[in-house]
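Presented below is the structure to which this report refers.
A single protein chain has been omitted; all remaining protein chains appear in their positions.
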Amino acid sequence: MVSPMQPPTDALAPPHLLNWSSVARTRWQRLIEQARALYHHPERQQTVGRGKSLGLLFFNPSLRTRTSLEVAAARLGAQVSTLQPGRGTWDMSWAQGAVMDGAAAEHVEDAIAVLGQYYDALGVRLFASGTDLEADRTDARMQQIAQASPVPIINLESAWYHPCQALADAATITDHFDGSPAGRRVVVTWAYHPKALPMAVPNSALLAAARLGCEVTVARPASHALHASVMEEARQSAAHHGATVRETSDLGAAMEGAEIVYAKSWGGLQRYTDPAREAAQREAHRDWIISSERMARTRNGQFMHCLPVRRNVVVEDAVLDGPASLHLRQAGYRLSAQQALLHELWTP
Amino acid sequence: MVSPMQPPTDALAPPHLLNWSSVARTRWQRLIEQARALYHHPERQQTVGRGKSLGLLFFNPSLRTRTSLEVAAARLGAQVSTLQPGRGTWDMSWAQGAVMDGAAAEHVEDAIAVLGQYYDALGVRLFASGTDLEADRTDARMQQIAQASPVPIINLESAWYHPCQALADAATITDHFDGSPAGRRVVVTWAYHPKALPMAVPNSALLAAARLGCEVTVARPASHALHASVMEEARQSAAHHGATVRETSDLGAAMEGAEIVYAKSWGGLQRYTDPAREAAQREAHRDWIISSERMARTRNGQFMHCLPVRRNVVVEDAVLDGPASLHLRQAGYRLSAQQALLHELWTP
Partner (left out) sequence: MVSPMQPPTDALAPPHLLNWSSVARTRWQRLIEQARALYHHPERQQTVGRGKSLGLLFFNPSLRTRTSLEVAAARLGAQVSTLQPGRGTWDMSWAQGAVMDGAAAEHVEDAIAVLGQYYDALGVRLFASGTDLEADRTDARMQQIAQASPVPIINLESAWYHPCQALADAATITDHFDGSPAGRRVVVTWAYHPKALPMAVPNSALLAAARLGCEVTVARPASHALHASVMEEARQSAAHHGATVRETSDLGAAMEGAEIVYAKSWGGLQRYTDPAREAAQREAHRDWIISSERMARTRNGQFMHCLPVRRNVVVEDAVLDGPASLHLRQAGYRLSAQQALLHELWTP
C-alpha cells in the first residue's frame, strides 16, 4: 500500500523517498556509509547540486530538518526555497472533486504540480492527523502529494514515517558500533510527554534498528503499543539477520544490558477512538522518564533522541548532559545523511 | 499617469517594470522570445546575476511568484531575500508628512531607500485596496515605492497590473500558436468566486492578448465590466494589428469558436461604492463556471488560468484535468519569463 522509494530504473515515476520499506538493503547500506564519510569529512567538496533547486514545504514546525537540509543542499551547490503553506502562501484544499468555495484558495495537487516545474526535488513535512488512523497509517496525504509530483518527493516526516531521521539514526548507531551494529542491543522506549505525539519517529527508529540487524526491544506501557503492522515489519526485517524484536511493558527489565536507549514519546493508538482515555493512560505513566538511575542498569548504554526533547520530562538533565548521550551526534548526522541522500538523488 | 518601464537610456530613473503600457513592442516581443527559448532550453547556462542580489517584498501571499522568482534568480547566479513586511519585519506607514505615533514603526519610503542600497532590484507585491478606486487605478502605492527606490522595482502584482503574469501568459499563448498569435480568438472571461478579487490579472491578461494582436472578447456579467480605461487601452493596442476587442455579457456566445479561454474572477467596480450590492450581483452569477459543456462549443479552445484556482467553482475538474488546459504550461512560464526579465535587467 505504501509506496516505496522507486528504483532509479523506473523511468515512469520519480524516485520518491517516502520510507525505507522497499528500498534495497544494498542501497540503504551505501547511503549509511556515504553519510558516515561526509560526517567525518565535511570538507569534502561536492558539486552535483549546481544549477539545481530544492523546494521545502513545511506544513508543520521544524528546526533541525529545515536547517540541516538548507545547509546540505548548499554544500552540494543547490538553491533552496523554504515554504510554510498557509504562512505567506495560500491555504490548501486536499479533497478530491470538491467544490472549493471555502477558505482554501488552491488544491494541494495543483500546487505540487506547479512547484514540480520549478524544483528538482521537493521535501515535504506533514504530520499525522491524529484523528484518522487509516489515513495516517497509509500516509494518505503524503501519497497524494507523491502522486501529484513530477519530481522526487522527500518525506521530511509524514504521519507514519521519518526516513531522513531514520537514516541519520542508522548512521549514528553504525558509527557508535564501529560499523558493525548487527546483534547489538537496542531499546526503543516510550517516555512520558504532556501531548499525544505522532508515531513517525518511533516507527522509523524501530524499523531502522531492525534493518541494521540489532536485537531490538520496544518498551512501552501496554496502552501505548506501536501498531501491529510496524511491529511485524520490524520482526521480519530483523529476522533477515537472525535478530529478534521483543516487546515489553517493563522498562526496568528492558534497560538491563541495553547498549542503545532510544527514547521517544508518542500517543497511544487509543487516541484515534478515545482521546480522553489515551490522555489518562499517558498521565498514569509519568514515571517513564530516562533517568541516570535507569541508565546505570544498561551495558554502557548510550542515550538517543531525535530532538526536540523536553528536559526532565522525557530524560533527566544528567543523562543528556553526561558522557553517555549520542543526541548531538545524531543531530549532526541529519546534515550528512541528507547530503548523502541528495547527492545520490542528483547523481546522473 | 501610470509610470511605464523606463527606457534603459534614461539614466535618471531605474528601469522599473510596473506595467507594459509604455514598453516598446520590440522589447515586449524580444522578452517573449527569450522566455520561450528558456522554457524549451532550461539547461541554458546564464551567469549575469553573479554577485547580484534580489529583494522580494510580499505584502500579500504568494506561491508561484515567490518560488519562480527565487529559482529564476538562482539560475542566473543571484542571491534572493524574501520578506513579508509585518511578519518578522516592522509594520509600515504610507502617509506623507504624518506624525508616526501609531502602530507603524517605519515609513515605507525609508524602508525602500534602505533596501535599495542592499539589493540590485526589488520585487514588490501589493494588492488592491478594494476600497479606493482612484488609488487602485493609478497604482498609487506601487508608484510611491517606485519613486522612493534607487534600484529597479519589479511589480509582482499591484492594485492594477501583474506584468510578470502577463509576460508568462503572452509567451504561453505565443507558444501555443507556434509563434503567430495575431488574429487568434481569445476570450477573457469572468468566473464566479466567493470573494471580490482584485482586477490586476484580468487587466493584464486582456492587455497582453491585445498586444499580441489577438481577436479578444471580454465576457462578463454587465455588473462586472472591466474599467473603461483598460478596455480603451486594449482596443487601441489591438487596433495596431487590425484586431478588435469586444465585450459581452453572453458567455455562451463568447465561447463559440474561441481558441483560448482565459478565466479569472474579479470583483465588480461597484465594490468601491456599494460592496453589498457587488456581492449580490456576484452571487447572482454562480453559473459562470467553465464547464466541459461550455468548452465543447469552442474551436479546440484551450483553458488558461493564472492560479491559484478554485476547482468546481471557477472551472470544473474535467476541464482542468483534461487535455485542453494550458494552466500548467502557463505556471511553468512564470519561471522562464522572469528569468528573461532579470537577465535583460542585469545585462550591462
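Which chain is which? They are A and B, in the order written, and residues in each are numbered from 1.
Convention: a contact is a pair of C-beta atoms (placed from the backbone, for glycine too) under 8 Å apart; a residue touches a chain by one contact, two chains touch by 3 or more.
All values reported here derive from a predicted model rather than from experimental measurement.
A.B. asks: For the full complex, which residue in A:Ser22, A:Thr67, A:Gln236 or A:Ser292 touches the chain that was left out?
C.D. replies: Of all options in A:Ser22, A:Thr67, A:Gln236 or A:Ser292, contact with the hidden chain holds for A:Thr67.
A.B. asks: Please pick, from B:Ile32, B:Leu83 or B:Met255, the residue that touches the omitted chain in the full complex.
C.D. replies: B:Leu83
A.B. asks: Touching the absent chain: which residues on chain A qualify?
C.D. replies: That gives, for chain A, the contact residues 45, 58, 61-64, 66-68, 70-71, 74-75, 84, 87, 194, 307-313, 317, 320, 328, 331-332, 335.
A.B. asks: Which chain B residues would touch the chain omitted from the figure, given the whole complex?
C.D. replies: Residues of chain B in touch with the missing chain: 51, 53, 55, 79, 81, 83, 87-90, 93, 97-101, 105-107, 110-111, 113-115, 117-119.
Please note the rule applied: only the chains that are shown with their structure count from here on.
A.B. asks: Can you check how far apart chain A and chain B are, centre to centre, with Cα atoms defining each centre and the answer in Å?
C.D. replies: 41
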